[in-house]
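Of the protein chains in this complex, one is absent; all others appear in place.
This part shows chain A:
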Amino acid sequence: MDIQQNYFAFLGVSEAFDIDLSYVSERYRDLQKQLHPDKFAHASDREQRMAVQYTAYLNEAMATLKSPLLRAQYLLTLKGIDTHSEASVSIDPAFLFEQMELRETLESAKASDDPFDVLESLSDRVEVQLRTLESAFKSAYARGDDTSLEDAAAAVRKMQFLTKLSSEIAQAEHDLDG
């Protein structure tokens, strides 16, 4: 185990958007066991502190690789592109109009008589768009030249908006289920 390694290497998979998630989960559980506090009950303070540090790193790595959005953002940071902390970037206006409209649909769905149907079709629409963006990201990232990486970053930015919407739809469904 080495926390100088990036998340992919740490969890034993190669640096790409497509990863074997079941392998990653297995490896995660393995490392978790190795780092279990019981194993360090009689260890020195230093070793205990390190185990805590490693566990934090492990959890961060797992959370990042599990989420397609975070994984894509992380892949870009490995190439020196940070889309996550950008304050402002111009985004395709047509895309923003659509995002606004989708959120308005979600808002009115919550108040309608038959919210579940609307939520479901909205959710389908969002998932389809997300899959499309993910594959656009994947091929642009794989090409790897500067222009392609810019395209990959543009796809990730859009993924951020749709992922947010998708979690809001899930939240609305959850609230309705009471």
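One rule holds for everything that comes next: a contact is a pair of C-beta atoms (placed from the backbone, for glycine too) under 8 Å apart; a residue touches a chain by one contact, two chains touch by 3 or more; residues count from 1.
Keep this in mind: contacts and distances are computed from a predicted model.
Chemist: One chain isn't displayed here; going by UniProt, is it "(2Fe-2S)-binding protein", "Ion-translocating oxidoreductase complex subunit D", "Iron-sulfur cluster assembly scaffold protein IscU" or "Cytochrome c oxidase subunit 2"?
Modeler: Listed in its UniProt record, the absent chain's protein name reads "Iron-sulfur cluster assembly scaffold protein IscU".
Chemist: Pick from A:Thr64, A:Thr83 or A:Gln129: which residue touches the chain that isn't shown?
Modeler: The one listed residue touching the chain not shown is A:Thr83.
Chemist: Using the touch definition from the top, which of A:Thr77, A:Gln99 or A:Ser148 touches the missing chain?
Modeler: Within the whole complex, the residue contacting the unshown chain is A:Gln99.
Chemist: For the chain that got dropped from the picture, name the residues of chain A it touches.
Modeler: For chain A, the residues touching the absent chain are 83-89, 91, 93, 96-97, 99-100, 103-104, 157, 160-165.
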